[in-house]
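Every protein chain of the complex appears in place save one, which is left out.
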Amino acid sequence: MDIGFIGLGAMGSAMVANLLKAGHRVRVWNRSPGAAQTLAEQGATVVGRVQDAFAGDAVLSMLADDRAVRAVLLDNGVLDGAPVGLVHANMATISVALAQELAERHAALGLGYVAAPVFGRPDAAAAARLNILAAGAPAARGRVQPLFEVLGQKTWPLGDDPVRANVVKIAGNFMIASAIESMGEAAALTASYGVAAGDLLEILTNTLFAAPVYKGYGGQIAESRYEPAGFKLTLGLKDVRLALEAGEGRAVPLPLASLLRDGFLDAIAHGDGAKDWAALARVAQRRAGN
Amino acid sequence: MDIGFIGLGAMGSAMVANLLKAGHRVRVWNRSPGAAQTLAEQGATVVGRVQDAFAGDAVLSMLADDRAVRAVLLDNGVLDGAPVGLVHANMATISVALAQELAERHAALGLGYVAAPVFGRPDAAAAARLNILAAGAPAARGRVQPLFEVLGQKTWPLGDDPVRANVVKIAGNFMIASAIESMGEAAALTASYGVAAGDLLEILTNTLFAAPVYKGYGGQIAESRYEPAGFKLTLGLKDVRLALEAGEGRAVPLPLASLLRDGFLDAIAHGDGAKDWAALARVAQRRAGN
Amino acid sequence: MDIGFIGLGAMGSAMVANLLKAGHRVRVWNRSPGAAQTLAEQGATVVGRVQDAFAGDAVLSMLADDRAVRAVLLDNGVLDGAPVGLVHANMATISVALAQELAERHAALGLGYVAAPVFGRPDAAAAARLNILAAGAPAARGRVQPLFEVLGQKTWPLGDDPVRANVVKIAGNFMIASAIESMGEAAALTASYGVAAGDLLEILTNTLFAAPVYKGYGGQIAESRYEPAGFKLTLGLKDVRLALEAGEGRAVPLPLASLLRDGFLDAIAHGDGAKDWAALARVAQRRAGN
Partner (left out) sequence: MDIGFIGLGAMGSAMVANLLKAGHRVRVWNRSPGAAQTLAEQGATVVGRVQDAFAGDAVLSMLADDRAVRAVLLDNGVLDGAPVGLVHANMATISVALAQELAERHAALGLGYVAAPVFGRPDAAAAARLNILAAGAPAARGRVQPLFEVLGQKTWPLGDDPVRANVVKIAGNFMIASAIESMGEAAALTASYGVAAGDLLEILTNTLFAAPVYKGYGGQIAESRYEPAGFKLTLGLKDVRLALEAGEGRAVPLPLASLLRDGFLDAIAHGDGAKDWAALARVAQRRAGN
């Protein structure tokens, strides 16, 4: 297919490389030009204006957050100039409010819109092992499904309303942060009785909690290994805020999300904002005087 | 071996059956006589006084809680009359305070003491698939290890101080309750955007959270299936209280455990105390007006 | 003095009436015209364009929230057209972020800016009993001080940086909401032992807690009297959100504010959003199954 790809961070770059390998023609655009050059060597066409990428059979975007999506796609009229019928799959983790706004704008302009946030870090993107949550009109989803098959291990269909995919992604990240908090408190408790975090977590992550999230973050907590950051703590705060805002929009109290938010702020206040979000576990330790 | 076994609830009965099958001679005692009869037919010797079970090569006990342990083993002088050198493996989930007291009493009386709480419900006990957390003096642990091999899939050694095994068990149960709360809030959030709990949890428990705890309780939450109770919600409150008390003893704040405690009380206030503790998820729903 | 006044809700109207009575000439503007007519009869000059009110010796504004301030004063260029040297006292409860933005815009345009949020409901405004928190450059504050003396019982100076007045107002409202939550939980607790909220609160608000906030809201809670709303619960949520945002901007965790936010959402989810914010106390009751 002849596609555009917008946003070449660690995630986007890995995804484009896979699309190129699978034989797709990809026009790429990024705010800063560095990443584009590497992909040009792998066969991508680098375009200088975002609207040149927003064309072809379909366009995928993988931008950092609401602010970036708004700046790149909404504030400068890119959508207004896009060819009617073009399908856009937005793979970023964004707020449900922006997701709703985007869905409406695309519909008003006769553009297809698929919300397709993913679970998986850059290494999973590189290995084409992403889990893709896809929601949008069936025809639009059908158009980009062949691309998703290149990018991920599985596409999880979530119906016609794009917001549904975003809220599931937000809920998933909230659950990950909850798991970190839970391990952090459990480790602070057992440490006070002389049991090292590693001893606790080795048992639990090999039995009841033998899941990727617990094994991964549990390993980091056991070793107090929070640098380099796989996912920055400040981004964790952002994602918990997305959960709280989504809840507020529907009057859904989320006391555990509130607790996480306060914990992330505590971590940031103590200088851990740029560390991996597993460093949330240090807050539990610090509360106990350690 | 020639052993005693005290406490024949669903867990204890399943464990004794396995010990008998493995060829051990087992004297059993229970407060109420029903369960003992069934085991007698399988070869157990039923004794009428608890001190008759508290003898032999080793004695295992699997009592309900602190109150039962105190009533059966401490208040009536059973320990004082036990033969010096006898090893007692206490497999109940008890408070760290009682664990400490028991360790000291056994030591003072020249008895071996192993704290050996388990992860696993009655079906796991029947299948000899328990995970056993064992702490105590090495010689004492060595004595009962052959029995643990009959009862469980794995024994996790936790050192010489018995309290260490109890605090790990308490921390593990706290983590399970945290996972339930996390799923409950996530499901309340996505439901408010039209995504059923089952759709959310199918994705998450097959990807990031593909662990027994999440699959099991996630399935119950998806189907609102809280009866019959595998583990009663009031027992969940008891276990979270054990975590809070253990934390209080060492000045370790556990805000997530506090949140769980309030949630369990809310559930009990609304009539769900006898349901499975996964019904904690209903509290998140109710807060959102559903 | 010859002044402008922008925003004629219940608060603003009462304040303008006092300014007129004190002999000031007041040009008034409001988005919807109704309130202005009544004040015209009392001597105010009604102007049709907000910039006509933003002129004279000084201008006071009392708008509902960030959104209204932004719409009326920022988005339409009113500030840009204002005469250099004019002093503007913004008496609304707004976010610290907007306060900072306004301070900078006024400074860049050569306008004086005083942040002057108030404590007091419409009845206090009518009685000229407001407590006014004033921050801004001394010269600017000096200009509007004679007006404040007409409007309030006391002006509390808070220094040169306008944001300081806003954050104190936000902190004060957070403390009020905290007092309501505290009484709500206390009343839920004693009610479960047969002590009516009125019996509890009569004692406490006449002894340790003999303060206006406790007496006022305590009386409402004792009588379950939440309508008509003196201050709507949805506005209470807004103000707690201002506290949380202010905290987030400086990495200050506020767990009690988080708890209040979840409580307000719970109240809204149960249909109490338009009631007085003292109805937060019903959430504590409901958690207990009542």
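Residue numbering begins at 1 within each chain, and the chains themselves are lettered A, B and C in the order written.
As a working rule, a contact is a pair of C-beta atoms (placed from the backbone, for glycine too) under 8 Å apart; a residue touches a chain by one contact, two chains touch by 3 or more.
In this text the structure is predicted, and so the values were computed from the model without any measurement.
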Identified contact with the non-displayed chain, of C:A55, C:V150, C:L204 or C:A274: C:L204
Listed residues C:V96, C:L147 or C:L235, member touching the removed chain: C:V96
Of C:I6, C:L19, C:A53 or C:M183, the one touching the omitted chain in the full complex: C:M183
Among C:A17, C:L158, C:I221 or C:A278, the residue in touch with the chain that has been omitted: C:L158
Residue ranges of subunit B at the interface with the undisplayed chain: 247-248, 251-255, 258-259, 261-263, 265-266, 268-269
For subunit C, the residues touching the chain missing from this view: 96, 119, 131, 133, 154, 156, 158-159, 161, 163-164, 167-168, 170-172, 174-176, 178-179, 181-183, 185-190, 192-195, 199-200, 203-204, 207-214, 243, 246-247, 250-257, 259, 284, 287-289
Residues from subunit A at the interface with the omitted partner, ascending: 255, 262, 265-266, 269-271, 287-289
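Following the convention adopted for this analysis, only the chains that are shown with their structure count from here on.
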Interface sides of subunit A and subunit B: same vs different residues, half threshold: same
Interchain centroid distance [CA atoms averaged], subunit B/subunit C, Å: 53
Approximate Å spacing (C-alpha centroids) for the pair subunit A, subunit C: 38
Centre distance in Å when subunit A and subunit B are each reduced to the mean of their C-alpha atoms: 38
Subunit C residues counted as touching two or more neighbouring chains: 255, 262, 265-266, 269
